[in-house]
Structure formats: structure tokens, C-alpha cells
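Can you keep this structure in mind? I'll have questions shortly.
For this depiction, one protein chain was excluded, whereas all remaining protein chains were kept in their positions.
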Amino acid sequence: MFREELIFETHGEGDIIDLSPAVRDVVARSGVWDGQVSVFVKGSTAAITTIEFEPGVLADLRRALDVIAPKDAVYEHDRAWGDGNGRSHVRAALLGPSVTIPVQEGTLFSGTWQQVVLIELDIRSGRTRFVLCTVV
Amino acid sequence: MFREELIFETHGEGDIIDLSPAVRDVVARSGVWDGQVSVFVKGSTAAITTIEFEPGVLADLRRALDVIAPKDAVYEHDRAWGDGNGRSHVRAALLGPSVTIPVQEGTLFSGTWQQVVLIELDIRSGRTRFVLCTVV
Partner (left out) sequence: MFREELIFETHGEGDIIDLSPAVRDVVARSGVWDGQVSVFVKGSTAAITTIEFEPGVLADLRRALDVIAPKDAVYEHDRAWGDGNGRSHVRAALLGPSVTIPVQEGTLFSGTWQQVVLIELDIRSGRTRFVLCTVV
């Protein structure tokens, strides 16, 4: 098992970072030829998934998230705590905190247009996000 | 590999159980210092995810699930089988049955406000749910 933590600064709600180059580097450093890599983000207002990293698709995903948990709805979390990020929690729980990708011949077995991404869902800019990559 | 089955009684649709203490205990008993733990629920009308275990957030999640698969919609599953839990199946498929969390220094690498939860989506109260924890 090989493990590395990646640290990212995010720039507010809806910021999406392409993790693929960094994850591919971790896999290369691990020396693992055939196996799997799990990518997990710490925290309850961010998420990990795979998507084509294309500005149009990313905008479309943001809009879909706003359908599921709209900006202008009333959130019990916000009423109780005044955090204003009730929707962030809901979206993160639906997307999930991690993804597991096969490693084949030393690289990611994922489509050409299928990138691993970190999605910042919280409303505050300048958050530090800790992403743990585990190669097995 | 270390494996343990956890058994829970749930109290109807929308019941959400914080699995973190039990999962942390399994990890401790496994003796694994660095690795991963997968948490999987058997059955097609329950789900596993991570979320802040705070009553407001949980209420907000329930409402979002009702947007995706509303209580008052007509479900083909219900028309065919009269089960009344068509929405439960849809919600479970979207949330997913499992989550994989890194184990670091003998404990879960997850945020302070990021709990592993079992979400009961079925409409019948008093269901027994089988959750399998696999520590690698």
C-alpha cells in the first residue's frame, strides 16, 4: 500500500479541481503496476467524482446541484446554526466523498474524457482541502 | 483483511443512523494502523454515505431526496407490485450502497463533522439492516 496526501486551496462554491494529473503522479510514485487507487476528501462540504473536465459540463453539473438543493430554499441546518451552507452538506452527501479507480499498467484505467475531480461545495472561499490517495 | 458485520434495527423511512462509533470500533479491533475500511449495506432500499450528523442537515437531506423522488409521484414499481416503496429504490440507487474511508494511524481519516451514516429509505418500520465492514 502506498499513500499520499494532496492539499488544495479552493476558491468558493462550485470550484472544481481536476485531480487527475496529481493522482496519476501518485500512482507513478507508488510503483504499482496493477491495482486500484482510492481518492477521498476529508470534510462534509466537498465531494469527489469523475466527470469530463470541460467548462460547459462543469457549469451543467453546478446547475443540476442547484436543482437538487437550491440556493434559495430554507435549510434547517442554516436555521439552527446560521452557517448558510445547508445546501453544501446535502450536495456533498449525494455526490459522496470518494471514488476508487483501477490502476492498469501503471496508469489510471479511466476514459480519455473522464477526470477525477474535487468539487468544492462550501460557500466560503479559500478553504484548504485534504485529499488522501491510497494505492493498493 | 478483517471483517465484521454490524446489525441495526431501523425505524422507518428517513431514519439515519450514525455508524461512525461502530466503524471506529471495528477498525480498532482489526488492529489495522494504515489502510482502508469499506462499509456496505445489504439491500436495495437503504444507502450509505458521509454527512454531518446534525438534525438540521439530516432534515435537509430528507427534503432533497423528496425532490429527486417525491412521495406523491406515480411509480411504475408500485403500479406493478403495490409495494409503495418505488421512491425508496430510486433514492437508494442514487445514493449508493457503500463508502470507502481511509484508515490512518488506527482511526478514520474523515472530517470532524463527517460521519458515516446508514440511511433507511424503505417505508416499513422495524427493518433489520446488515452492514458489512471490511478493513484492509
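Chains here go by letter, A and B, matching the order in which they are written, and residues are numbered from 1 within each.
Keep in mind that, in the parts below, contacts are C-beta pairs under 8 Å (C-beta built on N, C-alpha and C of every residue); 3 or more make two chains touch, one makes a residue touch a chain.
Being a predicted model, the structure only gives us computed values, none of them experimental.
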Residue of A:46, A:94, A:118 or A:135 in touch with the missing chain, whole complex considered: A:94
Residues in chain B touching the chain absent from view: 1, 3, 38, 40, 42-44, 67-69, 73, 75-81, 86-87, 89-90, 92-94, 96-98, 100, 132, 134, 136
Contact footprint on chain A, counting only the chain that is left out: 34-36, 49-52, 54-57, 59-61, 63-64, 67-68, 94-96, 99-102, 104, 109-111, 113-114, 136
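One rule holds in what follows: only the chains that are shown with their structure count from here on.
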Separation of chain A from chain B, taking each centre as the mean of its C-alpha atoms, in whole Å: 20
